[in-house]
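Entry: chain A
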Amino acid sequence: MPEHDVLIIGAGLAGQRAALAAAQNGVSVAIMSKVHPVRSHSVAAAGGINAAIDVSDDWRSHAYDTVKGSDFLGDQDAIEVMCREAPGEVMHLEHIGVTFHRNERGELDLRAFGGASINRTAYVADITGQAILHVLYEQLLKHSSVVARYEEWFTTSLIIDDDGACVGVVARDIRSGRIETFAAKSVILASGGAGQCFKPTTNALICTADGMAQAYRAGAPLMDMEMIQYHPTTLAENGFLITEGARGEGAHLLNKDGERFMSKSAPNKMELASRDVVSRAEQTEINEGRGVGADGKGIYLDITVVPRKRTLEALREIVNIGKDFAGVDITREPIIIQPGQHYIMGGVKTDIDGQTPITGLYAAGEVACVSVHGGNRLGANSLLDTLIFGRRSGEHAAQRALSTPVPRISDTALRRDAKMIEEIIARPRSGRRVSEIKEELGTTMNSHCAVFRDGPGLQSAYETVRRLKEEAAHAYIDDSGTVFNQDVLGAIELGYMLDTAETIVAAAIERTESRGAQFRTDFPERNDAEWLKHINTTRGANGEPEISYSPVTITQWQPEERKY
Partner candidate 1 sequence: MDGVIVVEPMGNMPVIKDLIVDMDAVHWQKIRSVTPWLINREPVPEREYLVAREAMVDVTQSMACIQCGACVSDCLAMEVDPEFVGPAALAKAYRFVGDPRDDEPFERLRHLAENPDGMYSCTHCFKCVDACPKGVNPMGQIMRLRRIAGDDYKIEDRNNGYRHEQAFVKNIRANGLLHEADLLPDSYGGKFHPRAIPELLASLPVVIRGLLRRKITPAKALLHPHKAPKPLQAIFDQIESEPKRYELNLYVSGDDKDNETAGAVTEGAKR
Partner candidate 2 sequence: MKVAYWPGCVSRGFTPELHGAMAAVAPLLDIDLIELDRASCCGAGVIAEHNQELADTLNARTFALAQQTDGALMMNICSTCQGAQSECQERLDANAVYREHINATISSEGLHYEQGVTNKNLLWLLVEDIGLDTVRQKVKRPLTNLRVGPFYGCYIIRPAARIGIDADHPRHTYLEQLIDALGGTVIDYAGSHKCCGFPIITMNKTASLKQAGRHLGDAVDADADCLVTPCPLCHLNLDLQQPLAAAAVGRELGMPVLHLPQLLGLALGLEPKELGLGRHIVKPRSVIDWSQSVVAAAAA
C-alpha cells in the first residue's frame, strides 16, 4: 500500500502548487490525477491573473473590488489574504519561468479585466492558465525525486477512519484497471469544478464534481453551492469560452440594433462590469427580443474595435476559435456569443489554510469554497485563488503531517469500491445509458438553474435530479474491460455530478433573494437583513441535502449597493 505524508488529488494549478509547497516543507508528497496533469482544466483559463503589482495599485483596492464583485458574500478575511499575497505569488511564477507578457519597459504588462478598478491582470497572450500549468509541471519534473506522480489514476473515494479523520483514498489505475488503497496523513482535494453538471458549459469533460461529491459523501459541508457563474461570452455554436480578455482589450457588446446595451446597467464600467451583471444584461436583451443570430439567442461581441495587430498577438486563441468553430474572422466582423455556464463559486467549505471540517482533509481551487468569490467571482481571480490557497493548503498539510503518525488502514474501502465497479460493469442493459442521464441533467440545470431562476423552475429541476439519481443507480455502460475503461469511470462521475447538482439546486431554492450569480425573478432584490450569510449543504441521513448557515466574515467593507 503506497503511503505518503501528503496526498493531493488533482493536478491542476491548485494541486500542483500544493504539491510543490508541501515538498518544500520536507515531507513525502504524491499528486494523483485522473488525467495527465497538463490536461487539467486550469489549462483553459485564458485571460490572466490578478495582482496589485502596479506601483499605483494597492492590495486593498484589489480586495475591495473582489468583495464588491462577490456581492458582499465573500469572506473578507480570506479575500484579504488572497489579495495581499497575490503580488508575491505572481513574482514567484515569473521567477520559475512563466512567460508573462511585458510592457515596453520590460516589466509585467497588466491588462484591464472585469470588475477591476485598475489594470491589474498579468497575462500570457490568452493562454495564461496553460502557461502557468505547464510551468508548474516543469517544476514537478524538476522535483520528481520529492513529488511522486500518479498520472491517470482515478480516485473512487476518500477513506475516513473511526475518528472521522481522512486517512487516505481508494483509487483505480486507469491504464491497468488495478484498484489500490493509498494511505496519507493529509489529503488535499484539488480536483476542480462541476461544470459538466450543465450543458453547455465552458468546462472540460473532466469537470465532473468528483471532489465535491467525495467530500460531501464523507460528511463535509458544501458552501455557496447556489452560486453558479455564467460567463458573458461563450460561443453561441458550442459554448466555447471567449476570453474576458477580449473585453479587457476593448471589445464591445452589441444587441441587434447595434446598441452598446451595457450603458443601461453599467454606465461606468460598461462591458467590464462584473460577470454576473454583464450576463444578466445580455440575457435581458435576448429575453426582450433584441438578441442576434438565427434564433435570436445571441449577442454580438465586436472585437474589430481592437487594433488588428493587438488582437492577433494578445488574443491568438480566440482568433483561432472564431475561425475554426464559427467561421468568423473576429478581427473583421463581430462574433455571436451568449452567457454560458463557466464556474462554481461554491464548493467544499474550508478555512484560509484549506482545512475542511474533516480532520486531515484539505481542499483548494474550484473544488473549495474559502469563500473568496462569494456570489460572483471576478475574472482572473480564479487562477489566483488556486495558487494562493493551493500553496497554503500544501504548506499547512505538510506541517500537520510532520506531527501526525502514519495512519493504519484496512482494506474495507478498497473492497467496497471494487465491488461497486463490478456491480456497474455487470448491470443489465435494461435501464438508461449513463450518457443519456448526463445529457438530461445538463439541459435541466441549464434551463432552470441559469442566469435567471425562479421557485417553480428550481423545484422541477430538483425533482428531475432526484429521479435521475434513481435511474443512475441502474444505468448501464458498454465497456466491460479493464484497460482504459472510461465507461465505468463515466458511471462513477455521473453519481458525483448528481449528488453535487442536488446540492446546487437545494441551495438555490433556499436562497429567496437575488445576490451575485443567483438572480431569483420571484425575489429580485438583495436582502441583506435575511441573507447576508452562507448556505451550507451537508449530506443528511436519508441521503438528501440538509441546509445550515454560516456567517459572512466582514472586516473593513460594509455591504453597499453595487454599481458599475
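The set was built so that all candidates are chains of the complex that A comes from, given by their letters.
The rule is simple: a contact is a pair of C-beta atoms (placed from the backbone, for glycine too) under 8 Å apart; a residue touches a chain by one contact, two chains touch by 3 or more; residues count from 1.
Given the structure is predicted, the values throughout are model-derived calculations rather than measurements.
Shown alone here is chain A; of the other chains of the complex, listed as 1 or 2, the one that touches it is 1. Interface of chain A with candidate 1 (complex): residues 36, 38, 43, 91, 94-97, 99-109, 124-125, 127, 130-131, 134-135, 138-139, 141-142, 151, 175, 254, 257-258, 292, 300, 302, 304-305, 307-309, 312-313, 316, 320, 331-334, 481, 483-484.
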